[in-house]
Each structure stands twice: as C-alpha cells, then as structure tokens.
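The other protein chains are all here in position, but one chain of the complex has been omitted.
Moving on, here comes chain A:
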Amino acid sequence: MNSLEVSQLAYAYPDGTQALFGVDLSISRAERVALLGPNGAGKTTLVMHLNGILTAGHGTVTVAGTPVRKDTLKEVRQRVGLVFQDPDDQLFMPTVRDDVAFGPANAGVRGEELDRVVKGALERVGMLEAMDRPPHHLSFGQRRRVAVATVLAMEPEILVLDEPSSNLDPAARRELAEILRSLDVTVLMVTHDLPYALELCERSLILSDGVIAADGPTRELLADADLLARHRLELPYGFAIPAV
C-alpha cells in the first residue's frame, strides 16, 4: 500500500484564485520524495490538503489507504505529520516536553506511556536534554528539530516538511539532514533548496502552476537545465550535479 496517493486534486481559494489544477502523485512506503517548485506554485496549498486542513474542491487524497474526509480527519491527522516552516508556529506549548506530548495526549495517551513516547521522539532528534526548557530559549536549529519530534511522537505514516532547511546555518542544516536520513518513515519534503533535495531524496516532483510538471530521480531532474528554467528553479551559483 502506498503511504500517500493524490489523484486529480484541484482547489480554488474562496476568493476564486485557483491554486491546484489536478495534481496526481503517489509515494510508496519509506520513500523520501522532494516536492520542488518556485514560490507561488501551490506547494503549501497542496500540503494543507494532505491532512485535511483544506478540503479538496475536486479529486481525492488517500493516506495509507484512508481517504481524507471529514469523518476520517482524526485518523488522518494522526498519520500525516506536518512540520511547519516556522518552528515558533509549531511549538506553542510552554515547554518542549509539553509540546511533544500535545499530539499523543490528544490521541488519549497518558501517564508513563506518554512519558516514554515523548522521550523516544526527542531522542530520535537528539534533543532529549532540552526536554524541560521553554522552546523560545532554544536556537533556531534546535527548535526545528523539536518541531520534527512533536510530529514523530505521533508515529506518523508520512512526515511532511515545509521548507525544512530555511533559516538554518550550515551545521544545523547538516544535523537535520542526518536526523531525517536516520528515520525510517516516508518523507515528503517541500522545498526550493535543490541541493538539499539532492542530498536527501532519490526522487523529486516539480509542482508548477498547480500541476505536477515532472516526476523522476532527483539527479536527472536537476541535471536538466531547461526543465529547471521552465519552472523558475535554479541551482545555486557554482553548484553542479556531480557525475553518477
């Protein structure tokens, strides 16, 4: 069974702006896929559909066999772990421990079991020692790692990261990459940081003007300069795709 299946997804905002025009994609279990696209391509709109924050105007989203509908929202949100771009939006509780506990506690986990889940999730991102600190006393990179832990604690089927490398210094960026590689969950990484996609994801999708414009091995897509140029994507200065 695929972790994620999106078919013919279309969406227009209430003001009439059409953002998605029929998106089709599927991601199999334990795959790490990058969703690339310029600003305004509809990446965030697509992400909001994956756990039912926005509901499809047309088409379907299926997470591990469960269609995203009003009556399945609770289950779907348990299975899709969304990591937002700004960790200050994601970490809203007074301490790191409370924040990581928020998701599992909403699912009814209590007491020692809750403690075990929280510690496990923080250990996976190397932030166990920050457990009792308030989030605003952590560095930006640490906050992003805790944000990943808040979602891991819910043992999701698929982890969806919105611009995971934004605002990170090179060391924090590498540390996060190591953590993401060490997890054995399906990952969908939304980014326009092409080298990061190459480093972490074998496969990439290009979302452009509300449709999937390309789907293939990251290395091949990034080597195609014309394709990138057509979709307003560019490799950073001096960066070349190393030969296979």
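Quick note on the criterion: contacts are C-beta pairs under 8 Å (C-beta built on N, C-alpha and C of every residue); 3 or more make two chains touch, one makes a residue touch a chain; residues count from 1.
We take it that contacts and distances are computed from a predicted model.
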Among "Circularly permuted type 2 ATP-grasp protein", "Ligase-associated DNA damage response endonuclease PdeM", "Cobalt ECF transporter T component CbiQ" or "Formate dehydrogenase", UniProt-listed name of the chain not shown: "Cobalt ECF transporter T component CbiQ"
Absent-chain contact - pick from A:2, A:72 or A:95: A:95
Given A:154, A:190, A:205 or A:221, the one touching the chain that is not displayed: A:154
Sites on chain A contacted by the missing partner chain, in the whole complex: 48, 51, 53, 74, 77-78, 80, 82, 84, 86, 88-90, 92-95, 97-98, 101-103, 105-107, 110-111, 114, 134-137, 150-151, 154
